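Only one protein chain is missing; all other protein chains are in place.
And now, chain A:
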Amino acid sequence: MSVATTDLADVLSRYEVVLGLEVHVELGTRTKMFCSCPTTFGAEPNTQICPVCLGMPGALPVVNAVGVESAIKIGLALGCDIAQWCRFARKNYFYPDMPKNFQTSQYDEPICFDGAIDVDVDGKPVTVAIERAHMEEDTGKSLHVGGATGRIHGATHSLLDFNRAGIPLVEIVTKPIVGAGADAPAIARAYVAAIRDIVRALGVSDARMDQGSIRADVNVSLMPIGATEFGTRTETKNVNSLRSVERTVRFEMLRQAEVLDGGGVIHQETRHFNEATGETMGGRVKETATDYRYFPEPDLVPLAPEREWVEKLRAELPELPAAKRARLRSEWGLSELDMQAIDNAGAFDLIEATVSAGASPESARKWWLGELSRYANEHDAELAELTATPAHVAELQSLVDGGRLTDKLARTVLSGVLAGEGTPAEVMAARNLEVVNDTGALTAAVDEAIAANPDVAAKVRDGKVAAAGVLVGAVMKATRGQADAKSVRELIIARLTAE
């Protein structure tokens, strides 16, 4: 397809884009949503299963209270109302990795509804309204064997792993996002990032997109400018990185515009994003819309979260990422531009941790955005993956502040830390890099320099203090640069004028 020949500005001259995002957050509960099976990621297939999560005849679900608590915390953090009374519902459809052939979910009675969050798009806040956040269980996983693509088409057989079946999910659904214009891809990305940061701050999920513990379904539609009715949307499922979310929106806008421009129609369909090509691909177009035949789950009693409990959870909410960023920006005395540089480098949490470990904000920022960013770039690595930790950086800075390392020596020590040689103190000791400030050793070096340069010493004694530079150079040479030049100079002058 020739989407490269058109661009977003061109599309937006004719169409308005409407976005909708559904983010699935896998909760980090110790046990599954409706049984007591463990939820450890990456276990051997079918080792974390029981009659309940396998949907065995006769087995019944029991709600995980921590799952409900996590859902309420998410709702509160998103500014949602928490239902006084709500129920689970069955979403009925046949799929082999879903043991009961229905998913226990919530339908018209979600636990959280009507919220909003502000997300940051290039320094300006954009409000995204939240329709609802509801609880549901995850499905198992199918592995299709024998086909070329790993998809069901062409496979000779399929393997099923039910370890993931029944793991609690919270699905967060936005209201339609209208009027985003050219910012639509960036808003989608920033929104998903904000959700990720919020659930991480709440401690309810490890929020690893790469492991699928956060997955986004991206809905995009176009309508002619001035139209009041939304166009037909496509839903791109299970997008699993921030960059892919952004690319999905951009690609769909361009693709749909081309279809519409050519007089075609957009089908309401499920699509998949291909990381390699950067394109979305359509699935089989269904003749009819799926009818999930939702009805209230009769095996579970309704939930009525007590108001005192909800208020207690609200009071206990940790500081949320947006508030924290604003607070630290002011505490650190940084401009919005500085903060954006920190965000772009992915250094916010690292700097915060470094400051917590005792370093000043300026020094922490200097190290992470300077030396360490340079190193990460050269090695194509993320800052958080480096061997050097916030604790190391804080320790390094305290050695500088205490006069035991010069800036130049500190950089050498840091390269040792990055090479895995140990903590800054260990590297300093092992490489013998500490500033020489032992007065005995220095005095000996000074005396040696005076004895070796009697003429210069005489000039200094006569008051030509500037001449002392020669002696300083000699001492620095003798101590292999590990002395503090300023102290050496003071020592020489003191020695010669005292005679």
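Keep this in mind: a contact is a pair of C-beta atoms (placed from the backbone, for glycine too) under 8 Å apart; a residue touches a chain by one contact, two chains touch by 3 or more; residues count from 1.
Going forward, contacts and distances are computed from a predicted model.
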Which of "Spermidine/putrescine ABC transporter substrate-binding protein", "Carbon-monoxide dehydrogenase large subunit", "Cytochrome c peroxidase" or "Glutamyl-tRNA(Gln) amidotransferase subunit A" matches, in UniProt, the chain that is not displayed: "Glutamyl-tRNA(Gln) amidotransferase subunit A"
Residue, one of A:298, A:420 or A:440, that touches the chain absent here: A:298
Residue, one of A:90, A:233, A:250 or A:404, that touches the chain absent here: A:90
Chain A residues touching the omitted chain (full complex): 51, 54-63, 90, 92, 94, 96, 99-102, 152, 156, 158, 160, 291, 293-295, 298-301
